[in-house]
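Missing here is one protein chain; the remaining ones are kept as they sit in the complex.
The first chain written gets the first letter, and so on, giving A and B; residue counts start at 1 in each chain.
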Amino acid sequence: MAAPSMSFPRAVFAKLSPHPYLLRTLAPQPPSDAAASRTNGRAPHEARPVHIHTSSLSHAHGSALVRTGDTTVICGVRGEVLPVANIPQYRPQATQQQQQDDSHERADERGGLGRGELKDYDLLVPNIELATGCAPQFLPGVPPTTLAQTLSTRVYSLLHSCRVVDPKSLRIWYTPPTAVGDEMDTEEQQRQQEEADDGDDGPQLAAYWVLYIDLLFVSLDGNPFDAAWTAVMAALRDTKLPAVRWDPDRQAAVLQSYSQPTTTTTATAAAAVPGQDKNSVKTTPLPVAGLPVACTAAMFPEKEHGGESMAASAEATVGNRHWILLDPDRSEETLCSETITMVVDCSEGGETRIKSIEKQGGVVIGRELIRGFAGVAEKRWKEVRDAMQ
Amino acid sequence: MTVIPEATLSVLPRADGSARYAHAGYTVTASVNGPIEAQRRDEHAFEAHVDVVVRPAAGTGGTRERHLESILESSLTQLILVKSFPRQLIQIVLQIETTPDNDYVNTKLVQASLNFPIVPSLLQAAVLGLISAAVPMRATATASVVAVVPQEETKRLVVDPSPRDLEQAQSVHVLAFTSYDELLLAESEGDFTVKEWDGVYEAALKICCRPTSTKAGINVMLDDSEDAAGSDMRQFLRSTVEAKVAADLYWK
């Protein structure tokens, strides 16, 4: 081994004093002509490429694996049936009316963040599991950390505020049989029809699909929210709910397979038509509206530990530089306190719709930076959209 | 529903500092203790740890409260001179007392989604509590919530929206500014454009950062803008503290 040198190798320096190290790579001293870059080799506004792989899980109705750099997350969407009888504060009139009065519903939809079935009946259940050893801080055997809870809440809020899932596609209807069979004589049929007319003969809302959206981090290297949200979107777009028929006798939703009759009226045909497709269950893709994409950046200040006189920031320019690091990794996240997450959707064409802004933890990111960040988020949107296809 | 905010300082006798703040149907009581000894795991070698606990009006807190706590924690850490108290803890407990209940709203005890309109009340109560506890801060902060409500063909900005407004709102925004007019916190959800956000920013800035008239009246208020919707949060903060000081020092 050579004589001990006085300088450390890069990796040791990075570990011992990460802040000056990152600062030095971002702001190279004049003699060196290296371009400003981050310790991970990316330019400040460069995000890690996204890789999306869908439909890899067979027990879930929709699934996606998303990898950005060393952050890997798996999302599984599973539908379960919630009979309306199990909903404590179920208000049938409201929904019935909605179903019949289409124009009313459309008006209802326009009004923004109002409540609806999705929220009232908790039809979307996203949860994020970090305690998988995905990073040394997250070991199992402990309750979900604040980070995991915060992420779950953010995903939940965004799912509702973006109206990604249409509650209409989660309704399971039951049409009471009116004409039961040929063998029944017309008189009886008529009587039954009258009976039906007395009650409500239209289709009744029997149950809802509840979507359990579970996210599991395999590996975490910064920026968990963007990866998680991308995984949720990819998994929802991949989701195919099985076609079901409401069975009033069993009080349960029953899967429909190809060989089975699709209507409830022809009970005689149920005497199995043996076919090859016996095992495959008919599915319908879940309609997903829009494609909101999250884009997170962290603000890296020149002064370590904030600096004591931030009040004087207006006049002092030396030592007050800062960098906006897009898609921060874990080591960068620990050095930055101020973060911004913007969720945009450019899929409708025209002007970019912003779905959410979350900026907290500092005072550097102001109005101009947020305005400018919309452009960065649009660029990221295109990258993620391309990865989805 | 209170349109004008109300606040009382030092309402709790046993806490280092406390405040009760009521605005737009929300009442929040804050108790502040600190700097006190930090637990080993919370100890930070360079700065004080700011611990925020949000307790809902009914039931125990859930994931939503944790999220609110993390938002407030990161914001208040920016205000408090945390560098002056290394290895110590400043604990802020925010008890929500009332929320604007509404007949149209099918309230549930445990809700996971974010509750934006309560953020300003929580932040304001925390700041007042910190002042009352005489925790050194580099700035104070004011916050407000603005909703964009569609109205026929145009859109209307509603400051301090009611639950009814929120139901119809296309987007809801919470913005907080420090007393140096810096944007401290910005949380928005819904559906909006950059331009709309700009309008919201202007409206919030007007409420939170109206130039305060100093005592001697050197700075004449540039606009006697009584037309501006909402209240002047910074002036309110100031007068609340002034009133408290005057009351405490009346014997002088």
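Definition applied: a residue touches a chain if its C-beta (ideal position, glycine included) is under 8 Å from a C-beta of that chain, and two chains touch if they have at least 3 such contacts.
The definition used in the following text is that contacts and distances are computed from a predicted model.
Enquirer: Quick one: find the hidden chain's UniProt protein name among "3' exoribonuclease family, domain 1-domain-containing protein", "Ribosome biogenesis protein ERB1", "NADH dehydrogenase [ubiquinone] 1 alpha subcomplex subunit 8" or "LSM complex subunit LSM3".
Expert: The missing chain's protein name, per its UniProt entry, is "3' exoribonuclease family, domain 1-domain-containing protein".
Enquirer: Among A:S17, A:S37, A:Q256 or A:S347, which residue is in touch with the absent chain?
Expert: Checking each option in A:S17, A:S37, A:Q256 or A:S347, the one touching the absent chain turns out to be A:Q256.
Enquirer: Pick out which of A:C134, A:A206, A:A228 or A:M299 touches the chain that's been left out of the picture.
Expert: A:C134
Enquirer: Kindly state which of the options A:T25, A:S63, A:S161 or A:T296 is in contact with the chain not pictured.
Expert: A:S63
Enquirer: In the full complex, which of A:E46, A:D166, A:D214 or A:E378 touches the chain missing from this view?
Expert: That would be A:D214, which touches the missing chain.
Enquirer: Provide the residue numbers of chain B that touch the chain removed from this figure.
Expert: Where chain B meets the chain not shown: residues 60-63, 66, 110, 112.
Enquirer: Given the full complex, what residues of chain A touch the hidden partner chain?
Expert: 57-60, 63, 70, 72, 74, 76-83, 85-88, 121-123, 125-127, 129, 132-136, 139-141, 143-144, 149, 152-153, 156, 210, 212, 214, 216, 218-221, 242, 244, 247, 250, 252-257, 260, 274, 278-280, 330
One rule holds in what follows: only the chains that are shown with their structure count from here on.
Enquirer: Can you name the residues of chain B that touch chain A in the complex?
Expert: 46-47, 63-64, 66-67, 69-71, 74-75, 77-78, 81-83, 105-106, 108, 112-114, 138-139, 148-150, 166-173, 178, 180, 182-194, 197-198, 201
Enquirer: Taking the complex as given, what residues does chain A use to touch chain B?
Expert: For this pair, the touching residues of chain A are 89, 91, 110-115, 119-120, 146, 149-150, 152-154, 156-158, 160-162, 305-306, 308, 310-311, 313-314, 337, 351-363, 365-367, 370-371, 374.
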